[in-house]
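The structure appears right after this line, and notes come after that.
Incomplete set of chains, arranged as in the complex.
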Amino acid sequence: MPAWQMPTPNDIVYLFHSMHPALTSFTSVQDVSNDIPALVEEALRLKASPLAWNELGRNKTLALVFFNSSLRTRLSSQKAAWNLGMNTMVVNVGTESWKLEMQDGAVMDSDTVEHIKEGAAVIGAYSDIVGVRAFASLTDKAADTSEHTLSQFQKYAAKPLVSLESALRHPLQSFADLITIEEIRRRENMKHRPKVVLSWAPHPKALPQAVPNSFAEWMHHADVEFVIAHPEGYDLDEAFVQGATVTHNQDDALRGADFVYAKNWSAFQGENYGKVLLRDTSWTISGEKMRLTNNGKFMHCLPTRRNVEVMDEVLDSPSSLVIEQAKNRVVSAQTVLKRMLESLALNSVTA
Amino acid sequence: MPAWQMPTPNDIVYLFHSMHPALTSFTSVQDVSNDIPALVEEALRLKASPLAWNELGRNKTLALVFFNSSLRTRLSSQKAAWNLGMNTMVVNVGTESWKLEMQDGAVMDSDTVEHIKEGAAVIGAYSDIVGVRAFASLTDKAADTSEHTLSQFQKYAAKPLVSLESALRHPLQSFADLITIEEIRRRENMKHRPKVVLSWAPHPKALPQAVPNSFAEWMHHADVEFVIAHPEGYDLDEAFVQGATVTHNQDDALRGADFVYAKNWSAFQGENYGKVLLRDTSWTISGEKMRLTNNGKFMHCLPTRRNVEVMDEVLDSPSSLVIEQAKNRVVSAQTVLKRMLESLALNSVTA
């Protein structure tokens, strides 16, 4: 029987494979739902040693495709990729590149210059992992709820796909939110099951439901008491609510809350889809509102409208976690990219 | 007499020099016309081992200057540069940077902020190789046919210059097209001299002649039977046609074709310069048209207007090479950049 030997790359990859399922898509919590506690632990380890896997992505390329503006997602995804040694290529669709046609069978005799079939295939051909940001239109509910743009990229880019916020979900944000909650639980030595409240908040413009949908979806997989508060008419899709406690009384919801996640969204139900039904500042998160909580922490995905969604006194207080959440966007992206790179490495070794 | 010794860098550079002419400009097939078969072989070797020369461009910078939108060129040039270890800096003229004045002697008291003399010199000063995309205006035929923007960069940037599509030519595309044709010849074990048809196709907007010009120019250097088909009034500049067979009967041209390269262009001749003369869908490449060919492959540089230039049934069939062509944009750019980096290395060793 031989003495101990250096493990071969194959040994290491099989060992990895025995521990983690391959990750080739990160568009909703379903992609990782069997593995969330391990994923959070890995994120916290990566946060402590961000350069530990700095060779894993060497000479690999992350394409970042933006149909919409971005600050946090744009920068944190780049930083995450660089920490893993990857290159990043950015595509600003419609400004730097061509306006894409989304409809199958379209006769392209108008203003769209390239079909997504070609656009996605070409971006996929030049990269190893593809990230796509494509917000809801809020006008075409059928297209939005079918995640049409994202699914076209999934189909035609033919590479591991990371959602950078789609019509329905923003999983990198929700994963960062969960990491943030877990950090606070440990830091504050919270023994009880924390109460987490997702509260609608006012906003001058109609916003998609992606962040609240996604946050709900992830909270269902966390060991928390989860409550959603919103005015009448702002019900989210039941696919995301999944039987969570829903109330139209914000104060009731806030009582005893450990975490208050504020976010505006436009109406989802029926013919009000994409509409702003009220701008009621009684739903603005204020210091007075926060005093109803259990010394609760304030969370928001950013960008936020100061003194509309939330008052300065809350954002500027020590209870605000918004910058912590933003910082954790690097580590949520890096954890996902690391798993995808490991899955790619597995494929190349076992191929 | 000494035993065998490690060759010095000088030895290697002289050896290279004895094999390849220095490459300091890649703006038309003329820049490489003595060396095309070797260039194609090198491209195919690079495609098999894209990272084999990953140190050649270390700490060298490629500037990519865009006067127009770009997807394939933007991304494939970056990928090619990274494969060689280079950095890439992108300049989106007129949006991120200043609007450039092109005319010598202009009194700049209007909307142009910087003269190309300074703009090009500064970009050249910060980089080792400069790539420029500057489409034809289609309104100023004299400026377009003189390749004014490209030649100003050639003069003032004073660095090796790569065309990323100019008014008259798109040589990185044509080189990728030639590589693609060569790959298919080998893969399909084609014994005969292939028939290659460049066919005009309809389009809602007026497009430049750069791609058909350049494709023709490269096909004249390939071992193929080359035919151009277009409606009356769409004659290309004779400088590019160079006595190729030209027909106004698309069906005649397609019969027996091994490769069908579809592309729209606007009129070139006389006072019709830059005009759309017809949008006749009888020139659209359909499955029926393709059945006239010798089981021909379909080619297009992309972006393409689906169901206007070419029907879905063709693009979505196995005979379509459009994604293969796009993939070969990386290797065409990388081959050109590699030759330029080798020429720069030669200069620095022998200086």
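Labels for the chains are A and B, by order of writing; each one numbers its residues from 1.
Rule of thumb we're sticking to: a residue touches a chain if its C-beta (ideal position, glycine included) is under 8 Å from a C-beta of that chain, and two chains touch if they have at least 3 such contacts.
Treat the numbers as computed from the prediction; the structure is a model and nothing was measured.
Engineer: Could you work out how many identical chains the complete complex has, if 2 are displayed?
Structural biologist: 3
Simple rule for what comes next: only the chains that are shown with their structure count from here on.
Engineer: Chain A to chain B: how many Å between their CA centres?
Structural biologist: 39
Engineer: Could you list, by residue number, the parts of chain B that touch chain A in their complex?
Structural biologist: 51, 54, 66, 69-72, 74-76, 78-79, 82-83, 92, 95, 204, 279, 302-308, 312, 315-316, 322-323, 326-327, 330
Engineer: In their shared complex, at which residues does chain A touch chain B?
Structural biologist: Touching chain B from chain A are residues 59, 61, 63, 87, 89, 91, 95-98, 101, 105-110, 113-115, 117-119, 121-123, 125-127.
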